[in-house]
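Note that this complex is displayed minus one protein chain, with the remaining chains in position.
Each chain carries a letter (A, B and C) given by its place in the written order, and its residues are counted from 1.
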Amino acid sequence: MPHLTVRIWRGADEGEYQSFSVPMRENQTVLDVVSEVQRSQDQSLSYRFACRVGVCGSCAMMVNGKPRWTCRTHIRSLKSGVVTIAPLRNMPRIKDLVTDMSGFIDKWGKAGNVFESERDRRDAPVAVDPSSPRRKAADAAIECINCGVCHAACDVVSWNDSYLGPAALNRAWSLVNDERHSRKKETMAAAMGDGGCGNCHSQGNCMAACPIGLSPTRSIAGLKKMSLMSLLGGSDV
Amino acid sequence: MTIETGKTDILIIGTGGAGLFAALHAKQANPDLDVTLAVKGLVGKCGCTRMVQGGYNVALAAGDSVERHFMDTIVGGKWLPNQELAWRLCEKAVERVNELENEVGCFFDRNPDGSLHQKAFAGQSFDRTVHKSDLTGIEIINRLMEKVWAAQVNKLEEHRAIRLIRAADGSGLAGAMLIDMRSGCYRYVAAKAILLATGAGPTMYRYHTPSGDKTCDGLNMALDLGLGLRDMEMVQFHPTGLLGGPDTRMTGTVLEEGLRGAGGHLVNGDGERFMFGYHEAGERATRDIVSRGIYQEMREGRTTPMGGVYISMAHLGPDHVAERFPGMVKRCRDCGFDLAGGMVEVVPTAHYMMGGVSFSADTSTEIDGLFAAGEDCGGVHGANRLGGNGVANSTVFGGIAGDSMAAYVKGRKTWRDADQTEIDRAVAESEYPFSKPSGDLHGLREALAHTMWDDVGVMRDAAGLERGMKTLTGYTKALMDMGVSGDHRAFHMGWHEWLNLKSLTRISEVIALAAMGRENSRGAHYREDFPDTGALEESANTVVYAKGDQLELHLEPVDFSIVKPGESLIEDMAGMPTPMVAGGVSL
Amino acid sequence: MSNPMFEMRLYLLQRLTAILMLPMVIGHLATILYATRSELTAASILERTQSSPWLVVFYTAFVVLVSIHAPLGLRKIMGEWLRFSPKLANRISVLLCLGFLGLGLRGVWALTGAAMP
Partner (left out) sequence: MTGFRINLSYLAFMLHRCSGLALVCFLPFHFLVLGLGLEDAAALDEMLVFTQQPLVKFGEWVLVVLFSLHLLLGLRVLVMEWAPWPHQGGLRSGWVILAGLIALALGWLFLDGVIS
């Protein structure tokens, strides 16, 4: 059976790559390879996953230098006989392939991403026209699984500690387009603040890397335009 | 062994729909409460609520009613549900969905007139499933996560609960023992009230859908406390799990039911459509029937190269399929399969556990201070869970748990003293594998998976169950002879797999025992040697207790407190698919 | 920052200056390309530039815009690549802006001085 060489980061900030040889299989994802190494070669190898089908966003790693969701990345699609796997970029490392995602999640909150509305559980849901432009804009950004792949792909995130990053701002965009949301001003204020949308240089890595095919670049551009409107006082936000 | 200690008013174990809702409600009831979430993975980024595709059942629309939803649930559950719980589910779901929309911020799909869109789901007499495209769980959990982060709740992420600790004076529950998985340290958290919301999960089967972090730990901890587990033989199999081969984690993951609803064909290894041989509705028959049909084909050897059957969509037009099921098509493509134009191999896959901890409608349990909600609990669904009732269950009862716990801790100034011997025992039991030579954990897990699949699976009989039980006892012994490698504890996945296996083998035995005890066929439980339903009026629930190392089975008659077999709360037939979509579009 | 919108305002200012410069710069480029095709001497340049008061306005505006635009860009680069603190980057940017303004206006004066009344 042909084998695949995998180089896996061991350690935390200090560490080194360790090579393993794993049997090649017809159907094999990067997560499978990592699992196989852990199961049959080194029990103590640390990695993180949950859903294994691309909905939980906890398995992202750097694969051959690119941030990816590993559970949905087929080895074959890498077209490479040697696979190098490292922990996700732009996040503090915990051990081996596991990173601390709490900073990323904190930024999500700092971007004003908490829904509020005037209604409560006794009221019926607001009628929302599914074909309205705002609903469509909100929808286009809403399916994010907060996997952090875009966050890892954005250089501004690594250069500027205060930058909220593409995922957090993408969510802010869906919120400011949510006609039910009553705290749009607060959400916009965060999106326009020091770490906000003005920091984005349209590098586009986020969009190119997002496994879901979302477009944080577009969402952030939307926020930039809305910021202009609101500073000019002409926005309905 | 040093043990870190902490104190909180309310400790919630698990962050699925049940856990997060409980945290939110407890904080709403009293913002000054100290609420702590402990979870095996990252908050909200693990468990199955996030994986919900199909949606959320709720009687919102004109023409639908709580009574109708209730009758569908009872009839679907083959008269085994606890009726008070089922009623509470259907009634509260209305409020909960409005809360999700208006307070939590879920942005469900709409009808052209702006009202919530509700789709058809199998086994229901009304289109009542609220959804956000086919990724409803992501929307629910992401919005809940945002709310919970903002609510000043303590988070113990990557903390595995290993034992619930009783009070020294026997008055109730004192706290829980956890392992901080990142450091490998033990942590005792004293709490006035604890919610068990670890989501059970039938991951001991060769093919299974749930998230990998779910390994029945909660059920195991409940058994240790002496609580009864009811209806444990009721394991729901989803008919179309992806089959990718033995060594890929994608195997077992769900291909949505809508594929069959839309007219997908199931074809066996000989290239024949076989479902009409089993049921007149063909591929559109209910989950249990289709699962058994496929299983039968597999048993008779008419399988695909990897040992399943094919699902084929191409005749509907590849472009049409790609457009209608973009998520499924992309998922298959990422895994190397062409769903839109080719044939994809599928198998029935263990999806949901209807059984679990016995609990009351206010989520309290027999142990003072312990509450339970979500998939860890038994009684709401009986013999079958309707698609869309799972997430309703976890969010409805999770919210109730938050309210109940906040009320419970009110006025309680002090924490109970822990029974130190229990704490010591928790540590000793977890340290045990480091005292043994490291072994082939994965091999054992595979063996367990095969046994459960073959002997305690889609179709059962006395001989198989007995054989299975014997083998399972052997696995329990084998596990105790097997240790893990190394001496460090930090993020040691082998160690955690050992602990997973400990829960899984024990709960597997519980399932097998309950399955032996039920000598009739109801819903998800099918006995080849007892294919009949049995008299509905004499319906009983199985309840399994642990007495020392032994498991004990009891049969307890169902209390038809609201409606008796033969009666109904609605005019027409409950549990019938809506005429529009036979078989429904569901998950 | 005292004003939470400070960052956003600077961002918008940079975009605004860019937009305003756009036609000017196109004109400037055209001039350069044109100039390469004709014999240039100091006298011919000065002759042309000093004959039009409009050019005074044009070049002054350009100098002002670019003196805002470029240091704002550098400010970001200082923060991102050199990891200067916001305070330091702000100070250097202001100095750069003043420097560019001084040098640039001096150049404009030199080129167009004769056109001034």
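Criterion: a contact is a pair of C-beta atoms (placed from the backbone, for glycine too) under 8 Å apart; a residue touches a chain by one contact, two chains touch by 3 or more.
Model, not experiment: these values are computed from the prediction.
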item	value
Visible contact partners (per top-of-document touch definition) of the missing chain	A, C
For chain C, the residues touching the chain missing from this view	15, 18-19, 22, 25-26, 29, 32-33, 36-37, 40-43, 45-46, 63, 66, 70, 73-74, 77, 99-100, 103-104, 106-111, 113
Interface with the undisplayed chain - residues on chain A	62, 64-67, 140, 152-153, 155, 201-205, 207-209, 213-215, 217-218, 221, 224-225, 228
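Keep in mind that, in the parts below, only the chains that are shown with their structure count from here on.
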item	value
Whole-Å gap separating chain A and chain C, where each centre is the average of the chain's CA atoms	39
Cα-centroid distance, chain B relative to chain C, in whole angstrom	65
For chain A, residues contacting two or more additional chains	none
Interface hub residues of chain C, defined as touching at least two other chains	none
For the chain A and chain C complex, residues of the former touching the latter	156, 159-160, 189, 192-194, 196, 198-199, 201, 224, 227-228, 231
Chain A partner contacts - residues on chain C that touch it in the complex	1, 4-12, 76, 79-81, 83
Chain A residues within the chain B interface of the complex	25-29, 31-32, 35-36, 38-40, 42-58, 71-74, 76-77, 94-96, 98, 101-102, 105-106, 108-109, 113-117, 119-131, 135, 138-139, 142-146, 174-175, 178, 180-181
